[in-house]
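Working notes for the structure below.
Note that this complex is displayed minus one protein chain, with the remaining chains in position.
This part shows chain A:
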Amino acid sequence: MANVVLRNVRKTYPGGFEAIKGVDFEVGDGQFCVLVGPSGCGKSTLLRMVAGLETVTAGEIDIGGRVVNQVEPADRDIAMVFQNYALYPHMSVYNNMAYGLRNRGMAKPEIDARVQEAARILELGAMLDRKPRQLSGGQRQRVAMGRAIVRQPKVFLFDEPLSNLDAKLRVAMRVEIRKLQRRLATTAIYVTHDQLEAMTLADILVVMNAGQVEQIGSPLEIYAKPATTFVASFIGAPPMNLMPLDAEGVRARFGGAATEAGILGVRPEDLVIAREPATGGGLTLDLTVEAIERVGPETFIYGTRSRHGDLTAISSKPGELPPDDIIVRVPGQDAPAIGDRMFATALPQHLHLFSAAGRRIEVQG
């Protein structure tokens, strides 16, 4: 039982590369914190710093009221689940779980009780004598979990533990991990690049980009009010539609408060196909349908804006949708034909405004 506090944590590698550029956040006792971000954003490095596998260049990491910057990983009372599971290949499942307890000089009956209990929870009872190579991916994953829970640590650290599993198993294990963490009420920090995993697991979500925290909050808060265009396009699938607005367009739409040029965002699920343009401050997009994706319960319509109106076009960054391309998410399977023209409208309360630099601007009303 412990909280984890990071105070202005920095990491600079010997070559001068700044991997973590000052991170502050707190994970309360028993909370499930998810660090999410694209690959290379520093989330794994940060987790490894909490584990003690990477040194801390500046700042403080505090676990349960004790600054652990100079404490060995073994003495931090944490347990970690690795992406590749990192099971000891030469040891049986039982010994994999017992190893950490033996190293701490625990009595044999106590070790046995804890391993058996973990095996029962994780349904590994029949596999205790097997070697890791005789197990499937999902079973290895469970052994890695078992190795963490037998220790009864203050904090669980998860480094993308599900990314090596197939899609179906990943969903099942995701639910398992959450149930287990609730039941044990152990503080957890979980790293992932998968925004769906992040949304479903987190009590607190920390969105990271390029070594910095973009936003901290509950998943739904972050979904409802993304603090930056990065968060807006990273959280939510498909991502939020982002369109450039010139200063005049901003004034016309949002009144006197906003005077700079900016970026207008609207989530695909907040767009509605309509026959008539919207009224009363709503957004209307005039689209030509380019592609349709039907996934069963919902359909994604990819369209190009054919008339700019108050939206000015700017060039797009590589890898992003061109600013004229819009995704509309509609329930069911009905969709216009490719090549059709249609209106997509959004209510005023569903519009997000960002500054040209990508910061959220709150608008009245």
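Criterion: a contact is a pair of C-beta atoms (placed from the backbone, for glycine too) under 8 Å apart; a residue touches a chain by one contact, two chains touch by 3 or more; residues count from 1.
Please note the rule applied: contacts and distances are computed from a predicted model.
**Q** Under which of the names "Uracil phosphoribosyltransferase", "sn-glycerol-3-phosphate transport system permease protein UgpA", "Gas vesicle protein GvpJ 2" or "Diheme cytochrome c" is the non-displayed chain listed in UniProt?
**A** Not shown, but named in UniProt as "sn-glycerol-3-phosphate transport system permease protein UgpA".
**Q** Looking beyond the chains shown, say which of A:H90, A:K108, A:R182 or A:R294 touches the absent one.
**A** A:H90
**Q** Among A:I63, A:I78, A:V289 or A:V328, single out the residue that touches the unshown chain.
**A** The single option touching the absent chain is A:I78.
**Q** Write the list of chain A residues that the hidden chain touches.
**A** Counting only chain A, the missing chain is touched by 51-53, 72-74, 78-80, 82-84, 86-90, 99-100, 103-104, 147, 151.
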